[in-house]
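With one protein chain withheld, the remaining protein chains of the complex are depicted in position.
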Amino acid sequence: MTPAYIHPAALVESQEIGSETRIWAFTHVMEGASIGTRCNIGEHCFVECGAKLGNNVTVKNGTMIWDGVILEDGVFIGPHVLFTNDRYPRSPRLQEAKSRYVGKEWLFSTLVQRGASIGAGATLLAGVTVGSFAMVGAATVVTRDVPACALMVGVPARQIGWVCPCGQPLKFEQGVAMCNHCHRQYTNQSDSIGPVLAANLAAAS
Amino acid sequence: MTPAYIHPAALVESQEIGSETRIWAFTHVMEGASIGTRCNIGEHCFVECGAKLGNNVTVKNGTMIWDGVILEDGVFIGPHVLFTNDRYPRSPRLQEAKSRYVGKEWLFSTLVQRGASIGAGATLLAGVTVGSFAMVGAATVVTRDVPACALMVGVPARQIGWVCPCGQPLKFEQGVAMCNHCHRQYTNQSDSIGPVLAANLAAAS
Partner (left out) sequence: MTPAYIHPAALVESQEIGSETRIWAFTHVMEGASIGTRCNIGEHCFVECGAKLGNNVTVKNGTMIWDGVILEDGVFIGPHVLFTNDRYPRSPRLQEAKSRYVGKEWLFSTLVQRGASIGAGATLLAGVTVGSFAMVGAATVVTRDVPACALMVGVPARQIGWVCPCGQPLKFEQGVAMCNHCHRQYTNQSDSIGPVLAANLAAAS
C-alpha cells in the first residue's frame, strides 16, 4: 500500500486520508475531513471538517469543500467550483443575524453522486444533488437537482443533452444511442432517459 | 481585550487589525489595509493596501479586497467574490495602454454598506454601492447600485424581492410584511420599500 503524498507546502490535519491520495501545495485539509484512496486534491484548496470525499476523486485547484458536501467515488470537481451551504448567508457576527446561527438550521448539504463532473467555476446552490455521471458545464449555476447522466449548462442550469459515463455526449436517433467513444448502448424512454441509463449501467457492471 | 489571531501560514503586514479578529492560512493582508474588530478573514484571501473593513465583517475563502473597496460593519462576503476597480483594464506594462495608468482616473471605489451579504462567486463591477442589509445571490453579477434590503440574483443582477436584516426573505401581503424569523414588521410604499425598511430599522435600534 502506497501512503498518501502530502506536498510540503500543504496543511493536512486530518487522519482520514486514503492511500495513494495526493494533496498539493497551499491546500488545507482540516481535522475531521475525510478523503478516500487514489484522490488528487489540487493546489489552493480547502477541505473543511465534515466534508466527505470517496475514492478516485479529482479536485482541481482553488476549490473549497465545505462541511455538508459529499463527493462520491470517481467525481471530478473543476477549478474554482463553488459549493455553498447557506441559502441566505449573513455575517454571524452581525447583531441583527446572530439568532440565525444559534443552531444548524441554516446548513444545507450538497451531494455529488458517483462519477459526476462539475466544470470550472460552476456554482452549486445549497442543498442540490447532482446525479451519477452527470456533467455540469463550466460557469454553470445549478439551482436544483440534476438527473443522472444529464449535461447541464447556463445560468440557471438547464439540461441540453446526455453524456455517457466515459464523458462523451450522446446522440439519440429514433430513441437509441451508442457512445462513439466507449460503445456503450442506451435506449431513450421519452423524458426518463436518466434512470434508463443508470439501469443499463447497473446491468453492465 | 483579546488580540487578533493570525494563523502561522498567513502574511499580515498591516498594523491596523482590530482585537478578536481572526486571519486564516495562506491569506495576505498588506500594510496600509485596515480591518476592524471581531472580523473573520478566511483562507487564500488578499487584502490590499487601501482596503477598509469595519467591525464584525466575515470574508470567506479566496476573496480579494482591493484598494478602493470599503466593507462596512457586519458585512458578509462569500467565497471567491470578485471585486473590481477598473472598468476597462489593460496590462499597465502594455505600450499602447501605459498612458491609462499614469494617474488614478481608472480607479473606481466599491462600497458595501452595513450588514449586506454578497454570495459565493458574485462579481461587483467597479464603482457600485450595495445598500445596507441587501443580499446578492451566489454567482450574481452586480452592474449598478443595489437598494437597501434588496434580494438580487442573475446576470446581470435583477431584484427579485426583499430580505430582512436577519437574512430571511420577506413576503408582502397588502403592503405589509412580518419577518417569520425575527418578527420585525415592514410596510411597502410602492417601489420605495428599501428606504422604509431603513427608517424602521433606525427607529428600532
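Letters are used for the chains, namely A and B, taken in the order the chains are written, and counting of residues starts over at 1 for each.
The criterion applied here is as follows: a residue touches a chain if its C-beta (ideal position, glycine included) is under 8 Å from a C-beta of that chain, and two chains touch if they have at least 3 such contacts.
Quantities reported herein were computed from a predicted structural model and do not represent experimental measurements.
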(request) May I ask which residue of A:Ile6, A:Ile23, A:Cys39 or A:Ala97 touches the chain that does not appear here? (result) A:Cys39
(request) Looking beyond the chains shown, say which of B:Arg90, B:Arg158 or B:Lys171 touches the absent one. (result) B:Arg90
(request) Could you list which residues of subunit B touch the chain missing from the display? (result) 11, 26, 28, 44, 46, 62, 64, 80, 82-84, 88-97, 99-100, 121, 123, 125, 141, 155
(request) Kindly note down the residues of subunit A that lie in touch with the hidden chain. (result) 9, 25-26, 38-40, 42-44, 55-58, 61-62, 73-76, 78-80, 115, 117, 119-121, 133, 135, 138-139, 154-155, 163, 165-169, 181-182
